[in-house]
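What you see is the complex with one protein chain gone and the rest in place.
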Amino acid sequence: MNRASGMHAGDHYFVPEPSKYPIVGSVALLLFGSGAALWLNAVPAGRWMFFLGIATLIFMMFGWFGQVVRESQGGRYGRRVDKSFRWSMGWFIFSEVMFFAAFFGALFYARVLSVPWLSSGDNAALLWNGFSGAWPTAGPYAADPFTPMAAWGIPAINTLILLTSGVTLTFAHYGLLNGKRGQLKLGLAVTIVLGAIFLALQAYEYIHAYEALNLRLDSGIYGSTFYLLTGFHGMHVTVGAIMLTVMLFRTFAGHFSPEHHFGFEAAAWYWHFVDVVWLLLFVVVYWL
Amino acid sequence: MAAVTPDQLHGHHAPRGVMRWLTTTNHKDIGTMYMIFSFIMFLSGGVLALTIRAELFKPGLQVVQPEFFNQLTTMHGLIMVFGAIMPAFVGFANWMIPLMIGASDMAFARMNNWSFWLLPPAAILLIGSFFAPGGATAAGWTLYAPLSVQMGMGMDLAIFAIHIMGVSSIMGAINIVVTVLNMRAPGMTMMKMPLFCWTWLITAYLLIAVMPVLAGAVTMILADRHFGTSFFNAAGGGDPVMYQHIFWFFGHPEVYIMILPAFGIVSQIIPTFSRKPLFGYASMVYATASIAILSFAVWAHHMFATGMPAAGQLFFMYATMLIAVPTGVKVFNWIATMWRGSLSFEPPMLWATGFIFVFTIGGFTGLICAIAPIDIQVQDTYYVVAHFHYVLVAGSLFALFAGAYYWLPKWTGHMPSESLGKLHFWCSMVFFNLTFFPMHFLGLAGMPRRIPDYALQFADFNAIASVGAFGFGLSQLIFIVVVVKCIRGGERAAARSWESAEGLEWTVPSPAPHHTFEEAPVVR
Partner (left out) sequence: MGRAGRIAALCLASSVSLAHAEPHARYNLQQPVTGIAEQINDMHTLMLLICLIIFVGVFGVMFWAVFNHRKSKGAVAAHFHENTAVEIAWTIIPVLILLGMAWPATKTVIAMKDTSNPDLTVKATGYQWKWGYDYLQGEGEGIRFLSALSTPREQIEGGAPKGDAYLLEVDNPLVVPVGKKIRVLLTANDVIHSWWVPAFGVKQDAIPGFIRDTWFRADKEGVYRGNCAELCGRDHGFMPIVVQVLSAEKYAAWVAEQKAKAAATASAAPSAEADSAPATAPDKG
């Protein structure tokens, strides 16, 4: 503790003491993974292992992140550590970008390559009875017609919501930088609410798609890419919203100073990343 | 100075027994665990390989049934790649990077612990899948759809194992990137960094970029298997070949993930035993970076037989061939380092020299595979098996042994037995070539890979390869003896254990104390 304040800053790097949380997390993922595999194969115990895994994971996160927060509040992180956090969050987000890239790649491949191939030449003539292949499609064997998503209803509203949330988050950040805690709290709260509305609309849209449009996970490649892309995005919005909520609680607890608030910034970066992904989604999944 | 270190509990405060290992945040402990884990995985993967070789010893089915044979092949590949080679290099990174750049530990010591402790659960899922109904996945380590969609529960376990290993790798990679970028001692500029750190920095970027893509690929398989999606099903507008594109977008950089740190290790060792500075340091850095960048543009050389348009084949062929240039630069630099040096051949140098020699053979056969028309003949034959064992076993694994012999004094405080080290090397070298060289002939003559039984004209080379494999496996027991003896005792190692070794790691005592560089050293 005396180090960060007393000794030459930057020379001494904080190294945490031994911790039990990682091994708890490992047990959690073991339960989660094996539970999921069992559940998917209709082994009854699987489901409980799966949920136990998730519960353990949540326990780990509370403990671990709580400790990080305490260490941070205790002033044990010097500037070097702060910089480490920045680098790591940046590259973590890059890895997330690559995860989405796999699914965007699949969408791109289907639209630009595989569907046109299936609907032309020998493929269409010999195998698929002259499949016409206009996008959106459930593929040449589609038995069950569906109505594709329209871009200019809820998705467009959701786009506006997310864009606005980016602005309100920046508003909160300025509040933090200028020492205006009220502005910070207001901005964060509004951002979280916008995120929640987004998720609610998204949930409504899914139900609508399943019930009214007959657009399902098994609606061929369109359904596959639509649900996995928007689904993973939705999961990321959820995580982002949780992160922001934690930041809101920390704000109420008096954490963060205008100079020292990387936790907030990390959540904000993440939120903006989720935003950008949505913009891409809106353009290539809903609109074009 | 140690007395006032509240951050990390010392000796008497720290948990003892198992808890020490379960909870440790010390990069040396974690590095050690990585290496022990990976060696156990190497033995497990090796046992599977020996079962494969036993079945292939002569024509006909003797030892295992075809379905189980495919499980063996698949799990051998997965275990060796994800369980043995990759974690071993991460172990080296953990142990050596902080020592080499003068850092007190890794940037995120707690997360570092988690990166390691995710591996045993993944290994449990993977190896446990042998006991799942239907057995382990038998779709090949490449898990091509739609075969992988057909598999049983073992496939799901493998998918989740891959997810967990991916999380581990990404966290490990981020840790290494941040450590290298942010934790260097004053004066340790990037272009003064030991090459091992450079190669690992670049490898870490590869990991961050491609592990998530693999996660995406196997997630799509999971969805196709259980949720009715059609990513890899033409009937729904998808394409099985799409899986291959996504997989190899990961898969090709992955093979460089397994060789770049090896290049780093060899680049540390050659100058030491040549008693001469590394030739062309800067060009080594640029060559490593070029290999990494090019590796993103060559993936479809694994797919020449899928029937890509000619333009695609040509593009991927040219791009692949280009990789020979930076790799050549490396080989030439090593040899130029040895040229007019004052060479001696202690075990590390022996392994490193052997590495250059046999790895290059593997590189050349890679180049031959890269020629699309020739690859049409050798794709999915034992020629490819020969190619990649030359680069993976004689490349990655030999470099790991070289590094182990090089740094064992630093880890244990004792010099490894020179005579046993040499014996290990020569046995490995002879049996390695006995095992894998004949596979070139098998492949050219037309023996497909991943088959439990083969036509009669392939019998003699297969017999030779099987004998070689058992010899190679037994030779690895020598290494266990070396390490155990080295831990137990032996000639005490000096801080600078090798006469002309350069670098910060040789300025701390051997064995390296639990905590090093708590006050950063100043480099020149």
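Letters are used for the chains, namely A and B, taken in the order the chains are written, and counting of residues starts over at 1 for each.
Everything below uses one rule, namely that a residue touches a chain if its C-beta (ideal position, glycine included) is under 8 Å from a C-beta of that chain, and two chains touch if they have at least 3 such contacts.
Predicted model only: the values in this text are computed from it and were never measured.
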{"item": "Per the touch definition above, residue among B:I368, B:I487 or B:V508 touching the missing chain", "value": "B:I368"}
{"item": "Of B:G328, B:G489 or B:P509, the residue in touch with the unshown chain", "value": "B:G328"}
{"item": "Residue of B:A445, B:I487 or B:V508 in touch with the missing chain, whole complex considered", "value": "B:A445"}
{"item": "Touch list for chain A against the chain that is not drawn", "value": "117-118, 121-123, 126-128, 140-141, 218"}
{"item": "Absent chain, residues of chain B that touch it", "value": "59-61, 66-67, 70, 138-140, 144, 146-147, 150, 228, 230, 233-236, 239-241, 274-281, 283, 305-307, 309-310, 313-314, 317-318, 321-322, 324-325, 328-329, 331-332, 335-345, 353, 356-357, 360-361, 364, 367-368, 371-374, 376-377, 379-381, 429, 433, 437, 441, 444-446, 448, 450-457, 461"}
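Keep this in mind: only the chains that are shown with their structure count from here on.
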{"item": "Whole-Å gap between the CA centroids of chain A and chain B", "value": "31"}
{"item": "Chain A partner contacts - residues on chain B that touch it in the complex", "value": "6-9, 14-15, 19-20, 22-25, 103-105, 107-111, 113-114, 117-118, 120-122, 124-125, 128, 132-133, 152-153, 156-157, 159-161, 163-164, 167, 170, 173-175, 177-178, 181-183, 208-213, 215-217, 219-220, 222-231, 233-239, 241-242, 245-246, 249, 518-520"}
{"item": "Interface residues, chain A side, partner chain B - complex", "value": "1, 3, 11-23, 25-27, 29-30, 32-34, 36-38, 40-41, 64, 76, 80, 83-84, 87-88, 91-92, 94-96, 98-103, 105-106, 109-110, 113-115, 117-118, 127, 133, 137-142, 216-218, 220-225, 227-228"}
